[in-house]
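Read the structure below first, then the notes.
Complex shown without one protein chain; remaining protein chains in place.
Now for subunit A:
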């Protein structure tokens, strides 16, 4: 503003400097002066991520593969279990260390998705209940999804330094929005006459949320979780730039060395992991109606085990047998 006299109407912007870049730089100063506060918090979270990583890597690959196949069977049925089994075998065969790298990446994704869920679900519920909040939140979410990751990479690194924690934070910024959006959408989409009935029978707002809205919005919310998982995976290469290990780091290093073979191993590994996580989380998102109203423990390996070991208690017959007879 000080060069008022040289203000040029034809090119006004070159002579005006509001100092946005400078004030953003101030964040750095703030971060440096608050290092003592930030570092211990960072330490705790880092240890958590490392703990997930080491425990995933501690399980022998064969056992882990069987476990993941069983989870897929439980969540999404036997067909998906076969796909998951084949995909994971391919992943392991890609290269001798592909499995370990994939587990490290999985650890980061799990950490990011858990934090997204913890933050995203309450925000999504608030957005569903409050139109003003939703209106204010929408541009923020748009920004989070569209702003190039490199823009917030630098400030995040300045705040907390490189490493797993920054990697998780960067991933959350990108992967959180769909969970919030779909939670809100799911709750808003619940049949209003069912909510009215719950109110008419004396349910409190809290009971309506937990007994009616959340259960009915679950398929939509799980679709949001699925989106969040996918977006988290798509961030692993960028996260590896701030020293996050795993498959993304392989791709990054291969790019640096123009090593096509390594790049393919890393890239295919990410794709296979994506397929596996997508199928499992989509299976969980099926509504009870699509599954013929069986509880999750009535099907899959758990159901099988229960039927074989448990006492002979009758289970709910499958929907096919229970089709309503027409009223006489």
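The rule is short, and it goes like this: contacts are C-beta pairs under 8 Å (C-beta built on N, C-alpha and C of every residue); 3 or more make two chains touch, one makes a residue touch a chain; residues count from 1.
We adopt the following convention: contacts and distances are computed from a predicted model.
Only one chain is not pictured, and the protein name UniProt records for it, out of "Pyruvate dehydrogenase E1 component subunit alpha", "Quaternary amine transport ATP-binding protein", "Cytochrome c oxidase subunit 1" or "Oxidoreductase", is "Quaternary amine transport ATP-binding protein". The hidden chain makes contact, of the residues A:32, A:194, A:260 or A:305, with A:194. The hidden chain makes contact, of the residues A:153, A:216 or A:233, with A:216. Only one of the listed residues, A:207, A:243, A:282 or A:298, touches the absent chain: A:207.
Where subunit A meets the missing chain, the touching residues are 191, 193-194, 196-204, 207, 211-212, 215-216, 288-289, 293, 316, 319, 322-327.
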